[in-house]
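Accompanying notes for the structure given below.
With one protein chain held back, the other chains of the complex are shown just where they sit.
Up next, chain A:
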Amino acid sequence: MSEQTSSSTSNSAPVTGTARVKRGMAEMLKGGVIMDVVTPEQAKIAEDAGAVAVMALERVPADIRAQGGVSRMSDPDMIEGIINAVSIPVMAKARIGHFVEAQVLQALGVDYIDESEVLTPADYENHIDKWAFTVPFVCGATNLGEALRRINEGAAMIRSKGEAGTGDVSNATTHMRKIRQEIRRLTSLPEDELYVAAKELQAPYELVKEIAGTGKLPVVLFTAGGIATPADAAMMMQLGAEGVFVGSGIFKSGNPAQRAAAIVKATTFYDDPDVIAKVSRGLGEAMVGINVDDIPVPHRLAERGW
């Protein structure tokens, strides 16, 4: 059941599934773009464009929104097809709390599991015990407390949540700013106030204390949800994201290959407006957006997970 958190096993047999190799995998994705794909063909386009990884899912969030119904892990045949189509890492989404979907994804050989609010949750109380797996997990968070609860459950990477499938980046900025703000606040607190801070964040004291000291999460922090343009990606990087997930923004746009490559470039040169301007030209139509405010509260994905 349990996995070692940070074993130091010098001079002993090789060991897999440690916190270091799980978190280290996410370190290698930094500065990169991870793209949602639903077919092997889309995965090829993403790899050709310079994606650092692809995320396999059944339907992109925009379609989940449009079609409704229960949204689940992808068909294993599709995932296998995607794994065989590309040489970059393949991630796949499991429903919140659905540990058997996660077991299946691990058995299929995916490189990272996203326990994702974009799919319909399978458990409204418990998330997956991610320490019990060899494969690493990424989870979404709208604030620091949520991020720390996921890390406490074994998440090896965090993505700030946006409102997936909208092309509206406003929730992504809100949540990234919120997480960074709460981290900054912790670093300014005297030690004797960290106990109450942990209580308020509903997060373990040990993690709160660690962050107060280091000023950063112990895992990589990406951004996700509503990113549709190179400028969106660059803005999220400037706000402190270490990399970008793009969902519907690419394959719901007029020219996916070109837009994908442009978002990759804007993520690397996020602080260079000349590059961002250059790659933003002539991309054709961006995905048709939905304002988050127009979505009735029960249909907001970012509010799933707790």
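Here are a few things to note about the model shown:
Convention: a residue touches a chain if its C-beta (ideal position, glycine included) is under 8 Å from a C-beta of that chain, and two chains touch if they have at least 3 such contacts; residues count from 1.
We take it that contacts and distances are computed from a predicted model.
Missing from the rendering is one chain, named in UniProt as "Pyridoxal 5'-phosphate synthase subunit PdxT" (options: "Pyridoxal 5'-phosphate synthase subunit PdxT", "Ferredoxin, 2Fe-2S", "Fe-S cluster assembly protein SufD" or "Tryptophan 7-halogenase"). The chain omitted from view is touched by exactly one of A:A53, A:I96 or A:I263, namely A:A53.
Residue-wise, the contact with the chain that is not shown comes from A:V21, picked out of A:V21, A:V196 or A:A277. Of the listed positions A:N84, A:T134, A:Q181 or A:Q238, the one in contact with the omitted chain in the full complex is A:T134.
Checked against the full complex, the one of A:G32, A:G226 or A:G289 touching the unshown chain is A:G32.
In the full complex, chain A touches the omitted chain through residues 7-18, 20-21, 24-25, 27-32, 47, 50-53, 87-89, 106, 109-112, 134-136, 261, 264-265, 268-269.
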